[in-house]
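This part shows chain A:
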Amino acid sequence: MIEIRWHGRGGQGSFTASRILGAAASLYGNKYSLAFPSFGPERRGAPITAFTKIDDTKIRDRSEIKHCDYIVVLDETLFTPSFFQDLKPGGRILINTAWGERYKEISQDLIVTFDAEAIAQEILGKPVTNTAMIGALLGISEIIPIEAGAEGINNEFSPILAEKNIRVLKKAYEMIKGGGYA
Partner candidate 1 sequence: MGTSKVFVSGNEAAAIGVKLARAHVISAYPITPQTVVVERLSEMVEAGELKAEFIHVESEHSAMSAAMGASAVGARAFTATSSQGLLYMAECLHYASGGRFPIVMMNANRSLALPWSIYGDQRDSLSLLDSGWLQVYVEDAQESLDMMIQAYAIAEHKEVLTPVMVNLDGFVLTHTYELVEVPRQEDVDEFLPPFDTENKLDFENPKNMCFSSSPSDNMEFKYQQHKAALKASEVIKKVDQSYREKFGRGYGGLVDGYRCDDAEIILITLGSITGTCRVVVDELRSQGKKVGVLKIRFMRPFPEKEILDITRGAKVIGVLEKDISFGYEGTVYTNVNSALIKSGRIIKSYNFIAGLGGRDISREDIKYMYEYLEQAASGAEKECVKFINLGVDTDGE
Partner candidate 2 sequence: MHKPELKQYEKPKHINDYPCGPAALAGTLVAKNAGWRTKRPIIHKEKCAGCYLCYLYCPEGTIFKEDKKINFDYDFCKGCGICSKVCAHKAIEMIKEGENGN
Partner candidate 3 sequence: MGNETKKINARNITDKEFFYGHKGCAGCGGSLAVRLALKVLGERTYTVLPAGCMSAVGFVYPQLCFSTNAMISTFAGTASMLSGIAAGARALGIKDFHAVGIAGDGGTADIGIQALSGAIDRNEQIIYICYDNEAYMNTGIQKSGLTPFGARTTTTPAGQNIHGSITQKKNMFEIAAAHGISYAATASIGYAQDFMNKLVKAKEVKGTSYIHVYAPCPTGWGTPEDITVELGKEVVDTGLWYLAEYENGSFKLNKNPEEFLPVEEFLRKQGRFRHLDEKDIAQIIESRDKKWEYIRKNWEVA
């Protein structure tokens, strides 16, 4: 089972990201998945965690994710070194940042950085980075095919918004594949 934890702030779309990935895996990626937010009241600006579990068979265990394959950080102010303890062996942390070098000093192999905000600004005209981060995650993980990811976005958004977000997704995917990340 692949277990992913998302970090962001209320309003940044972390839970939406967990859901898009889950829907993509379930509906178009031939897998099973669960997506859920950190339970509790939702408040704009408050730190939010969300989770996606993906597996080849039906997922029965609904308990919290204790150890992650990937931790995706949409808002870098939420990153703390304690995240390393939450990783499975071989797990990685994906951080949205314009200052990748800062994190290289912390860890060379456990952290992957990516400037999702730049792409979001360029294509969406606003700093909503959730779909870019899904693209980056699929680029480093290949959990599901990028086309399934695009379908997941279609499933979530209205056609106009979906089209733009798919462009974001694919651009992020290609950039990170090509090593063109910060």
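Picked so that all candidates are chains of the complex that A comes from, given by their letters.
Methods note: a residue touches a chain if its C-beta (ideal position, glycine included) is under 8 Å from a C-beta of that chain, and two chains touch if they have at least 3 such contacts; residues count from 1.
Bear in mind that the values here come from a model prediction, so they are computed numbers and not experimental data.
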{"item": "Candidate from this complex that touches chain A, chosen among 1, 2 or 3", "value": "1"}
{"item": "Residues of chain A defined as touching candidate 1 within the complex", "value": "19, 22-23, 26-27, 32-37, 39-41, 59-64, 66, 155"}
